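Excluded from the complex is one protein chain; the other protein chains are retained at their positions.
Moving on to chain A:
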Amino acid sequence: MTAPVTRPGLRRVEQVMGTAISLDLADDLPAATLRELADDTFHWLREVDARFTTYAEDSEVRRVDRGELPLSGASADLRAVLARCADLWGDTDGFFDAYATGRLDPSGYVKGWAAQVASDRLVAAGAVDHCLNAGGDIRVRGHSSSGQPWRIGVRHPWDAYATCLVLTGTDLAVATSGVYERGHHVVDPRRGGPARGLRSVTVVGPDLGVADAYATAAVAMGVAGIGWLDRLPGHLHAVVTDDGRLLRSTALPLAD
């Protein structure tokens, strides 16, 4: 018996939504099937990008924001996303705010939501072992091609090539929000200025869109976000403060 030379599955990276999206399909399915699943996944993500981007004036989101397109005439996806954003605004005491920048910008929820939908569709199509990383927000299902549960590093906030935690699991949504990549871009909607105090917030839960929104909200809250995260039902977290302290849920599924 010799070890298999090639691993089953498919790996693909594409630039969508202004960031890199990495798909790892670990199921031992026919190559043509895997290619088709990957094609469908990236097609969906590009479709979401075209409709929800705030960078193109003719996107559905921009048209709704300018009042050119009534909400009743918008797509079911957009209406569902805006309804979820309204829920999240309530859940986060207003700190997740699709209008924080002064105009409609649901992208704090959209990327995670789109990846979650893509992952759900993969499971429905029989690809039960996969990892979808949408610009750092991750949905894993099943096992990697090594046969082990997925291993997810959380980036060290001061070192792009290091991790500060390693999580493991077979059914996790892991979203990280932080100020180290694009500066203090998270706006505290209460004060109107950039949020300070937390350098990185990682939220683990069942839904990637919600986890992403919670992580963004906690960054916006600043240090008070730590206590808020700790009382959040159904979610676990890891926080790195501006002064280099790591605080995390004791139940976080750490590797090893």
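Note that in this section contacts are C-beta pairs under 8 Å (C-beta built on N, C-alpha and C of every residue); 3 or more make two chains touch, one makes a residue touch a chain; residues count from 1.
We adopt the following convention: contacts and distances are computed from a predicted model.
A.B. asks: Going by UniProt, what is the name of the one chain that was not included in the view, given "Peptide/nickel transport system permease protein", "FMN-binding protein", "Fumarate reductase iron-sulfur subunit" or "2-oxoisovalerate dehydrogenase subunit beta"?
C.D. replies: Options "Peptide/nickel transport system permease protein", "FMN-binding protein", "Fumarate reductase iron-sulfur subunit" or "2-oxoisovalerate dehydrogenase subunit beta" narrow down to "FMN-binding protein" for the missing chain.
A.B. asks: Sort through A:Asp27, A:Asp105 or A:Asp137 and give me the one touching the missing partner chain.
C.D. replies: A:Asp137
A.B. asks: Going by the touch rule given at the top, which residues of chain A touch the chain that is not shown?
C.D. replies: Contacting residues on chain A, toward the hidden partner: 11, 13, 15, 18-20, 22, 24, 111, 131, 133, 135-138, 140, 144, 150-167, 174-182, 200, 202, 226-227, 230, 239-240, 242-251, 255-256.
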